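Only a part of the assembly is drawn; its chains keep their places, and the rest are absent.
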Amino acid sequence: MTGGAAIQRMPTGISGFDDVAVGGLPVGRSTLVSGTTGSGKTLFAVEFLARGVMRYDEPGVFVAFDETPDDIRRNAAFLGFDIARWEADGKWMFVDAAADISEESLTVGTFDLGALMARIDRAVRQIGARRLCLDSLGAVFVRFRDRELIRHELLRLIHVLGSLDVTSVLTTERDEEYGNVSRHGVEEFVLDNVVIVRNILLNERRRRTIEVVKFRGGTHRTGEWLFTIDQTDGMVIIPLALLAPRERASQER
Amino acid sequence: MTGGAAIQRMPTGISGFDDVAVGGLPVGRSTLVSGTTGSGKTLFAVEFLARGVMRYDEPGVFVAFDETPDDIRRNAAFLGFDIARWEADGKWMFVDAAADISEESLTVGTFDLGALMARIDRAVRQIGARRLCLDSLGAVFVRFRDRELIRHELLRLIHVLGSLDVTSVLTTERDEEYGNVSRHGVEEFVLDNVVIVRNILLNERRRRTIEVVKFRGGTHRTGEWLFTIDQTDGMVIIPLALLAPRERASQER
Amino acid sequence: MTGGAAIQRMPTGISGFDDVAVGGLPVGRSTLVSGTTGSGKTLFAVEFLARGVMRYDEPGVFVAFDETPDDIRRNAAFLGFDIARWEADGKWMFVDAAADISEESLTVGTFDLGALMARIDRAVRQIGARRLCLDSLGAVFVRFRDRELIRHELLRLIHVLGSLDVTSVLTTERDEEYGNVSRHGVEEFVLDNVVIVRNILLNERRRRTIEVVKFRGGTHRTGEWLFTIDQTDGMVIIPLALLAPRERASQER
């Protein structure tokens, strides 16, 4: 019976986000980042690891399902991140999970996360990772037909991650900006923490926002926060003070 | 043939809720607390037990499906609740139900609540519990495909709980703020009492409300009531008198 | 070939309802009362029988599916109804139908209403019942997967009830305030008479209304009528004359 030491926070280093999150992501736990296509899920995941390396000297493991490690390296170059160098320095390690899935991909429904878990475990130990990203669960769960199985496998996954002593970001897909948190309506109930990134189309214009929906056992600022994507600074959540008065009024209300 | 003594109320001790509920939850019966992810279901359940221990010296049993007892202890620490101490004092007992489910988890549809019921029964007797929480039904029913089975098993569960002489809170999941009360549209018809917690997104801001939808055989205040989550006081339902005049007018209408 | 004597009405004794219904419920026929959870279906059914006993000295049979007779006795005590005494006086009789269902509950789809019908028939004769309530069909039909079967069984049920020379109220569940009349979209087409009770959530406030949707072969007032639930008088439909002028204008339009 362990006493209840309150959950600590790990600053992400993403500009403005740690204010919204009142310190950062819950340490040692997993946070779900859910969004539509192009909403910035991978960007959040990559920056979480990159800022960890750059600002806090914390090594990170990136488990890639959708894109190959090489794709991610090249996409990150756009933001000035030299992942290959970090890999050489033992600060970043990829687990290429696409292979794990596709090999047995036609025996739908029998996929076992065991082998993958072992590889993740090895990578985390090898570089002493403090941060972990899994991008994205959608690729894993597209093959499970029923919610029970998804819930079950996800619980196992979270359980294993919990034992690795890392702070994790797991991304997942959604189809609409204001419907279910995740496609299957399962992930958000299983995970302790949920963040949503949105890319809203209104009057033919796009507007990006980020929101902490829940941090179990913790506080955070609520509602949606505007952000932009910047080639120099990556994701930039706009602080309340910078919003135009009228806009700010609506944010403070 | 028993005469009809009207249903008593048990004060929850949650700030402001007992006014809305005109006294508290119906004694000896089960109340469903339904909400979207992060709406405050677990908070309501935990506080119901914690306030019982702190204010009324009533022991409570917490049946945990989604989170481990350790997670709940740590999350509760955020609100200043020292559950571990209460456990040591015989005022709080966990039933870790995650195990019950996952052991046989792949024989979907054949899950039997019997063993779990026996463990709950034992825990209630052991500490002389007056309050009981089950968090959440979603984890149990995700494995039942058809509404008939859910209705049947839920009736059994309610029946057993009814015989334990405790006042219970059962939480359940919903996907949208203003659709069905519960995901399967079954729980709300089986249970005698229904409370909904909402976390409404409007104009990019969040607004939390709580509502007593029904108390069979009893009175209660109707409509949604604003609440905040406070690190010192937990859930705080805002009394009508504290609302700004314009807001109040709309509440009194 | 029987001549066509027009359908008589039986006053329910529910405050204000008999004005809306232009006399009461069609004598010797069944009326469907459909509503969301907590909308007042059971209240309507219980009051229909209770007012029958209290005002017209007409005995009634209550067939209980969802709640046990004891639950209903206790809930009714809240309104000051002493059902146990009426039972002793031979004015009220329960048929506890929960048992009928659950015994064979896992052989889904093969449920036979025959045994239940026989018990109802016996109860009606035993006390010379003039009024009958079945609360609720939802519990019965949750086990039928297809609309054809529901229609068929419901026709049989209505047919048997028609031969008992009682005036019946059958309750059924719906999920939304303004969609289908009943969950399966079958009951309302089979039954001669349909009443809807609503509990509408608008701007965080609740508003209760009752509406006669159809009385085959008869007249009635149309549209929704406001009502309140009162610990002294039960369901109180508000007469047009008592509505504020502006509200009344809208009701008269």
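Order of writing sets the labels: A, B and C. Residues in every chain begin at 1.
We take it that a residue touches a chain if its C-beta (ideal position, glycine included) is under 8 Å from a C-beta of that chain, and two chains touch if they have at least 3 such contacts.
Only a predicted model underlies this, so the values are computations on that prediction, with no experimental measurement involved.
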item	value
Overall copies of the shared sequence [whole complex; 3 in view]	6
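Just so we're on the same page, only the chains that are shown with their structure count from here on.
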item	value
Closest chain to global C-alpha mean, per-chain Cα centroids	B
Angle, in degrees to the nearest 5, of the Cα rotation that carries chain A onto chain B	60
Chain A-chain C separation of Cα centroids, rounded to whole Å	52
Rounded Å distance between chain B and chain C, as computed from the means of their C-alpha atoms	30
Sequence positions of chain C contacting 2 or more other chains	none
Chain B to chain C touching residues, read off their complex	1-7, 146-148, 151-152, 155, 178-181, 185-186, 188-190, 192, 194, 209, 213-214, 216-219, 222-224, 250-251, 253
Chain A-touching residues of chain B, taken from the complex the two chains share	37-38, 42, 66-67, 70-71, 73-78, 81-84, 87-88, 98, 102, 105-106, 108, 136, 138-139, 142-143, 173, 175-176, 199, 201, 203-206, 229, 231
